[in-house]
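One chain of protein is taken out of this complex; the other chains stay put.
Chain lettering (A, B and C) follows the sequence in which the chains are written, and residue indices restart at 1 in each chain.
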Amino acid sequence: MNYVLLAPEILLTVLALIVIFIGLLVSDRSKNMLGYISAAGLVASLVYVLGTKGEGSFFYNALVIDPLSQFFKLIFIVVSLLAVIASIKYFENNRNQDEYYALILLATVGMMVVASANDLVSLFVGFELASMSTYVLAGFEKKNPASLEAALKYFIIGSLSSALMLFGMSLVYGVTGSTNITAIIEFFKANPAVSGLDVIAMVFLVAGFGFKMALVPFHMWAPDTYEGSPSVVSALLAAGSKKMGFVAAFRVLVLALVALRADLWVTFGILAVITMTYGNIVAISQRSIKRMLAYSSIAQAGYIALAFVVTTQMSIAGGILLALGHALMKGGAFIAVAVVGYMVLSDNKNAKNIDDIENFAGLGKRAPITAFALFVFFLALAGIPPSAGFIGKFVLFYSITIEAVRQASTWFLIVVIIAILNSALSIYYYARVIRYMYVLPPAGEKIKEPAPYVIAIVLAVIGTIGIGLYPQPFIEMAMNAANVVLGV
Amino acid sequence: MFGEISALIVLLPVLAFVLTLFLGKKLPSGGAYLPIAAIAGSFIISLGTFLEIYPDGMVQQSWPWFAGMNIGILIDPLAVVMLMMVSFVSLLIHIYAVGYMAHDPAKPRYFAETSLFTAAMLSVVLSDNILQFFISWELVGLCSFLLIGFWYHKPSAAAAAKKAFLVTRVGDVLFLAGIVLLYVNISEIITTRAFSIEPGNFILQFSTMFEAAKLIDPTQLTLITLLFFGGAVGKSGQFPLHGWLPDAMEGPTTVSALIHAATMVTAGVYLVARTFPMFVATPDTISPGVPDALLIVAYVGGFTALFAATMGLVMNDIKRVLAYSTVSQLGYMMLALGTAGAVLGAKAVGISMFHLIAHAFFKALLFLCAGSVIHAVGTNDIREMGGLFGKMKITAITMLIAALALAGIGFPFAGLGMPIMNIGTAGFFSKDAIIEGALEYGEVKGDMIPYGMAILAALLTSIYIFRLWFMTFTGKPRSERHAHESPGVMTRPLMILAIFALLFGFSQLGFYGYVEKNFELMNVEIAVHEGEAFHPSPIIVMLPVIVGVLGILISYAIYNRRMLDMSKLVSSGNPIYKLLLNRYYEPKLGADIIGVKLTHGVVAQSGEFIDRKIIDGLVIDNIIGKTVFMLGEIVRKLQTGVVQNYASVTLLGLGLLIILLKIKFGGI
Amino acid sequence: MTLYLYLIISAIIFTIGAYGIITQRSGIKILMCIELMLTAANLNLVAFSSFNGNAAGQVFALFSIAIAAAEAGIGFAILVALFRVRDTINLDNINILRW
Partner (left out) sequence: MAALISLMILISLIGAIITFLTRTREQARAVALLASGISFVISLILFLRFDSSIPTIQFAESYPWIVSLGISLKFGVDGIGMPLVLLSNIVIPLTVIFAWGETKQANQFYGLILLELVGVLGVFTSLDFFVFYIFWEIVLIPMYFLISIWGGPRKDYSAIKFFIYTHVASLVMLLAIFSLYFNAWQISGTPNFDMFYLLKNYSVIESSMLKDAIFLALLFGFLVKMPAVPFHTWLPDAHVEAPTAGSVILAALLLKMGGYGLFRVILPLLPFSGSPGELVIVMAIIGVVSILYGTFLALAQRDLKKMVAYSSISHMGYVTLGAAAIVPLSISGAMYQQFSHGLITCVLFMSCGVIQHSAGTRIIGDLGGIAKYMPKLTFLMLAGFLASLGLPGMSGFIAEFLVLVNSYFTLPNFVILALFGIVFTAGYHLWAMQRAVFGTYNEKLGHIHDGANYEMFSMAVIILFVIYFGLNPNPVLTMMTTNSEQLYTVLKGVVIP
C-alpha cells in the first residue's frame, strides 16, 4: 500500500495551505505569483496522474485508485488548471487571490477524493469539501450582488441536496450495515430482494448526485449560479464539479443498481430525455451567453445521463468520454466568455450584463482567437465532427442504438431519436452566437487578448480537437473505466 | 470519292458556323462568304455523291457512339435528293441574304445561325439512325428558335420564337417517346423473338428498325409510328400543332424562306417518308386494307391542307398568307404519303418527296419575292401595297411563276391519253400526282373524303395565292412609299428559283423511278395493296387544273376587277370571317388558356402555394419552429429566481421519483 | 420496532426541515431548517449504528456534524455578505437572476 499513488491529492492539499501561508506574508502586489504557483502544482499532479499506472486502495479501502478515478482526476485537474490559468488574468491584483487559489485547489482535492472514494464517508467528505469551496468561489466577487445571489442559491440548494444525500446514505448504511461501497455491493449481491427501503435510499442518492449533475428536476440552481458567478468559477462548476456528480453516480448507483437488479432505466431514461430537451429548448430563448451555456450544460448532462439508461460498457464509456469532452468544451467556452467580459469592461468600465449576446457581435474581428475557440467549442458541443463532443456523442448514441437493435426495443429507439433531434436543435442557438461573432459588424475595435486567457483557451481547443482527431487512447481509457464501473 | 467525304456535307457548315460566330465581325459583310462557300461545298459534294451512286448505289458509314448507339451516314436516293435540294436552296437563300440583311448590324450572328441550321438540317437528312435524326432534328428546332427570335428586342419576335420552340417541343416529346418505345420493343424482341443485330449494325439504325418492324407487336408498332408522326405533326405544322408556323413569320423573310418553307418544316414529311416501311407495316384495324398509321396520316394531312387554306384566304400579312399556304402544302405531302401509300406503296414516297422538293423551290421563291417586296415597300400588309408591277418587274414575274406553280397550273396531255407529255409548272406535276393518288385511294378503298379535301384545298389555294399576287402587284398603289426593284444579288436567286419552279416538274417520272428504288436498295419490301387497274375519266383528270384556273379567275374578278364588293364579306360582323381572321382562336386557346392560365395560373401557382405555405410554412416553420420557441418561452418562466421554489421543485422531484419507484417495486 | 421509532422521529424532523425550506422567507431560518435535515440524517446514522452493532455510523455522524458546522459557517458568511450589498436577507427579493 504505497501512498505515492495519492501524491496528487497530497500535493494539492499541501499546496493549498502553502498558498494561504504565502498569502499571509507577501504584499497584495506580489500575490499575482500565487496563480503561477498553483498552476505549476496542478501541472505537476496532472503529469503524475497521467504518468502513474498502478492501482491500490487506502485507509481501510476508503479510497481506491483505479482507471475510473484516474480518468476523472484527469478531468478535474485539467479543468482546474484551465480555470487557474484564466484566473491569473481574471483576478489580477485582487487582494484575496490567496484564498481564491487555495479554494480552487481544495475544491480540486475534494473532487479528486470523490473520484476515488470507495466509502460513503469519504464520498460525503469529498463532496462537501468540493461543494463548500465552490460555494465561496461562486460568491467571490463580494461587491457584486449577482455573484452573491448565485452563491446563496447554490449554497441553499447544495446543502439541501447534501442533506438529502446524507439521509440516503444513512438509509443505505441502515440497510446494509456498512459504509464501504464494496461491502454494500457485496450485501446487495448477497440478498438482491428489493426491500423498498434500499430503493428509496437510492432515490435520495440520485437526488444528491443529481444536484451536482444538474439533472432535471435538481437543476434549478444551475442557470442562476453559472450566470451569476465569475466566469472562471462558472467554468470550474460547469466543467468540474458537475462531473463530480457523475463519477459518484457511476461509483455507487450503477454498481448498486446492477447488484439490486433493479433496472431504473425507465426512470433514468425519462430524467435524461426531459433534461436534454428542457436544456435545449430553454437555451434557445436566452440572450445571456453564460445562461445559455448553463442550459446547454444541463442538456449535456441529459446526454451523459443516457449512460445510465443502458448500463453497458459502451454506454458508460461514451458517457465518460462525453464528460471529458464537455469538461474541455464548457470550461473553454466559459473562459472565452470571460475574455468577452474583459473586452466589454475595457470598452466601458461599468457595463451591465456583459455577457449579453450583443457583445459578441463581430467578435471574429475584435478577438479572433477567442472567437475561433468559441466557434470550435460550440460546434463540438453541437456534436459536429471531428471533436471530443462528437466522439462522446458518437459512442453514447451508438451504445443506445445497438441496445435498441439488440433488444428490438422501440423505447430505446425513441430515446435515441429524441437525443438526436435535441442535438440538431442545439445547433440553432450555437449557430446564432457564431453568426453574431462572424457575420455581424464589430461593436468596437480589435483588442489584445490577454495571454493567460489565450493559453487557457488554446489548451482547451487543442484538447477538444485533439480528442476528436485521435480518440484512440481516450476511448481505451474510457473502456477500462467503464469496466471498473460495471465491476468487471 | 465523294461518298467517302460525305461527312463533310455536314462538317463544312459547322466549321463555317464556328468561324462566322467568332470572326464574323472582322470579315466583310459579316462573314457571309464563309457559310456560302461552305454550303456550296456541301452542295457540290451532295451532287457528286448523287452522280456517284446513281442509279442504284448507297453510301453507308457508321461509327459507334455511346451505350450501343451510333453516329452514321446513310445516303440513299431519298436522302440524296433531299440533300441536293436543301444545300441548293440554302445556298441561294444565303446569297440572297447578303443583300437582304445588308443593313442589319447583327449579320454575323445571322449567318452563323443559318449555317448551323443548314448543317443540322443536312445531318437530319443523311443520318442513318433515329437517335442522330432526333438530335439533329432538335438542333434544327433550336436554330429555328434562334432565327425566329433574331430580332429579340421585338417582344412579338421573342414570343413567337418561344411559341415555335414549345409547340414543336410537344411533337418532339412524342417523337422521343416513340424512340423510347421503339428501343424497348427492339430489345424485347431481341430477347423474346431471337431477333439479332449483326455486328456493324446498331439498335437504332433505320435498317435495324425496318427488320424489327416485322417482329414487333403490331399495336406497339402502330403506337410507335403514331408517336413518330406526332413529331412530324409538330415540325411540319400539321393540325393541331400548326399554330407556331404563321407566328414564326416574325423572323427575317430569308429565314422564313429557308426554314419555314423549304427545309425544316419538310423534315416532318421526311421523317414519315424515312420510316415509311414501319407505317406500311402497321395493322389495318380501322379500315380494311389501309394501315392505321397511314390512314391517320392521310386524314391529318388532308384536313390540314384544307384547314390552313381557309385561313390563308383572309390573312393580310403577305408572309402569313404564305405561311398558311406552306402548312396547307405540307398537308398535301402528308396526304400523299397516307393515301398513295395505302394503294401504291413505295411510289407514295416518290410522289410526296417530289411535291416536297417542287414546293421547296416555288415556296422559297414566293417568300423571297415577298421579301423583296417588303424590302421595297417596308410593310407586310398587302392592303398597303398594290400597283408594284411596273416598279419591280422581275419580282412580279418570278412571283407570278411561283404562284402558278403553287396553283398547279398546266395541261395533262398524257393524262388525257394524248401522245404528248404533260406541260406545266412544277406544282402541276407534283400536286396532280397527289390528287390522283388520293383519287385512286378513294376508288380502291371506297373513301373519297381525302380526295374531296384535296380538291377543295386546291381551289382555295389558287384563290388565296392570286389574291395575294393581284393585291400586291396590280391595281393602283395604296401607299405613297416609293418602291424600287431589289439589287441583283437578290433578284438573281429569284430568277434561278423561278426556272426551277417552271421546269423541275419535267423530271417527274425519272424522279419517281429513282426514289421508289430507295427501299428496295435497303431490301425492305413494301406490301402494296394494289387495287384493279385504274383509269379515271378525262374530266376527273382535268379537275385539279380546272379548279386551279377557276380560283385564279375568282380572285381576278374580286381583287383586280373588283366585280363584287368584299366589304360586306370581310366586315367584322361576319362570324366566319372573324373566325378565320382569328385563326379559329387557336392562339388564344393554345397560348393564353392552356399555356398561361391553366399551366402557369392554376397548376404551377397551386404547387407554389402548397410548397411555400403548407409544406414549408406550416410544417417546417410554424408547427416545428414556432412551437419550439413558444415552449422555450413558457418553460423558462419556471425559473422564477426565488430559491424556495427551487427547493420545492427539488423536493417535488424527489417525491415523484419515490412514488414512481414505489409503483414499480412496491415494498414497505 | 424501536428502530422504527427512531426512524419515524428522524423522518418527522426531516420533513419539518424540508417544509421549512419551502415556506420560510428569511435566509437564517432556511439555514436552520437545513441543519434540521442534517440532524435527522445524523439521528438515522446513530440509530442504525447502534442497531447494526458497528461504529461506522457514529463515525459518519461525527464527520457529518463537523461538516454541518462548516456549512453553517459558510452559509452565514454568504448571508452577511449579501446583507451588506442588498440590505436584506429576505429570499423573496433576491431574484435578480432568473429566466
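Here is the rule we use: a contact is a pair of C-beta atoms (placed from the backbone, for glycine too) under 8 Å apart; a residue touches a chain by one contact, two chains touch by 3 or more.
Because the structure is a prediction, the values reported are computed rather than measured.
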item: Interface partners of the hidden chain - shown chains only, full complex considered; value: A, B
item: Residue among B:603, B:623 or B:656 touching the omitted chain; value: B:603
item: Contact partner of the left-out chain, one of B:149, B:231, B:450 or B:632; value: B:149
item: Options B:11, B:158, B:448 or B:522, residue touching the unrepresented chain; value: B:158
item: Interface with the unshown chain - residue positions in chain B; value: 65-67, 131, 134-136, 138-139, 142, 145, 149, 152-155, 157-159, 161-162, 165-166, 169-170, 173, 176-177, 179-181, 183-184, 187, 595, 599-600, 603-605, 607-608, 611, 615-616, 620
item: Sites on chain A contacted by the missing partner chain, in the whole complex; value: 379, 384-386, 394, 397-398, 401-402, 405-406, 408, 416-417, 420-421, 423-425, 427-428, 431-432, 435, 438-439, 471-472, 475-476, 479
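We take it that only the chains that are shown with their structure count from here on.
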item: Chain contact graph, described as a line, ring, star, complete graph or other shape; value: complete
item: Inter-chain centre distance, chain A versus chain B - centres from mean C-alpha coordinates, in Å; value: 78
item: Residues within chain B bordering two or more other chains; value: 636, 639, 641, 643, 647
item: Chain C residues counted as touching two or more neighbouring chains; value: 21, 30, 91, 94-98
item: Residues on chain C engaged by chain B in the complex (per definition of touch); value: 18, 21-25, 30, 91-92, 94-99
item: Interfacial residue positions of chain A with respect to chain C in the complex; value: 120-121, 124-125, 128, 132, 135-136, 139, 142-146, 148-153, 155-156, 159-160, 162-164, 166-167, 169-171, 173-174, 177-180, 223-224, 227-228
item: Parts of chain C lying in touch with chain A, wherever the complex brings them together; value: 7, 14, 17, 21, 27, 30, 34, 37-38, 40-42, 44-45, 47-49, 51-52, 54, 56-57, 59-60, 63-64, 67, 70-71, 74-75, 77-79, 81-82, 84-86, 91, 94-98
